[in-house]
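In this view, the complex is presented without one of its protein chains, the others remaining in place.
So, chain A:
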């Protein structure tokens, strides 16, 4: 169900939502958080689809602010849309299109619409703000999720993010790594329990997760980690750990296959299912924990400098 409200006010939107809840016999109390999304109209539908999927695990109210940047010189006005039921995952979606001066104080625009007494999460699916914690919406969020990889210039965006990092910020480049990190950790759980003396990570050139993976290994293992990046590769393609007896254990995934190969000295290579992570999975993972990620902090602040980047 989609209700369009043009030239409207936030109080009109609030009462519309309240009425719809009443009519449909729903309660809004089950919402565990508000997710603020800053996006553009071209990306809106795909972004909302992702948010809807994630809301099945974390019922939330989604507030999408669309085209604020593009419309800031227009006459002030607010267009909105409210989506319910089948069009809104396990929550409701409010789409706000502010124009003119309204774009200059997005914080007070959304305050009346937040879920009471629940955390606020801000997500920038494509455009990355220079300093998320100083952004009008970012400042009121408890968690700020950026996605430098999908920004027009990922490396510049990530450099800015690192410079302005605060403990509530996480970039999805990090979330994309979790499966790799889990497999690497599981590998070292197994005997022989020998110290790792060096590590190598291979993957696509200018692909942030590769750098982050290497930085994580460098921080955790305290050993030299080399990066091997090629433009011909796609995403992360391998982790190679050399142990003190100079045997190598590796995890490799090539050509976007749905599986990874695990190779250890003296054992047959084993395949394990490892499909590429979807954006929905990454967003769900982010929403699962809202406390600051200390490991990420260490990786971008200390680990990043331990690696020779491209």
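The rule is short, and it goes like this: contacts are C-beta pairs under 8 Å (C-beta built on N, C-alpha and C of every residue); 3 or more make two chains touch, one makes a residue touch a chain; residues count from 1.
The working rule: contacts and distances are computed from a predicted model.
**Q** UniProt name of the unshown chain, from "ABC transporter permease", "Glucose-6-phosphate 1-dehydrogenase", "Membrane protein" or "ATP-binding cassette domain-containing protein"?
**A** Of the names offered in "ABC transporter permease", "Glucose-6-phosphate 1-dehydrogenase", "Membrane protein" or "ATP-binding cassette domain-containing protein", the one UniProt assigns to the missing chain is "Glucose-6-phosphate 1-dehydrogenase".
**Q** Looking at the whole complex, which of A:3, A:32, A:114 or A:248 touches the chain that is not displayed?
**A** If we include the chain that is not displayed, A:32 is the one touching it.
**Q** Using the document's definition of touch, tell me which of A:140, A:188 or A:235 contacts the absent chain.
**A** Only one listed residue reaches the unshown chain, and that is A:188.
**Q** Just checking the interface: what residues of chain A touch the absent partner chain?
**A** So the residues of chain A touching the missing chain come out as 30, 32, 56-59, 90, 175, 178-179, 181-186, 188-193, 196, 217, 220-222, 258-260, 262, 264, 267-268, 270-275, 285, 289, 291, 293-295, 298, 302.
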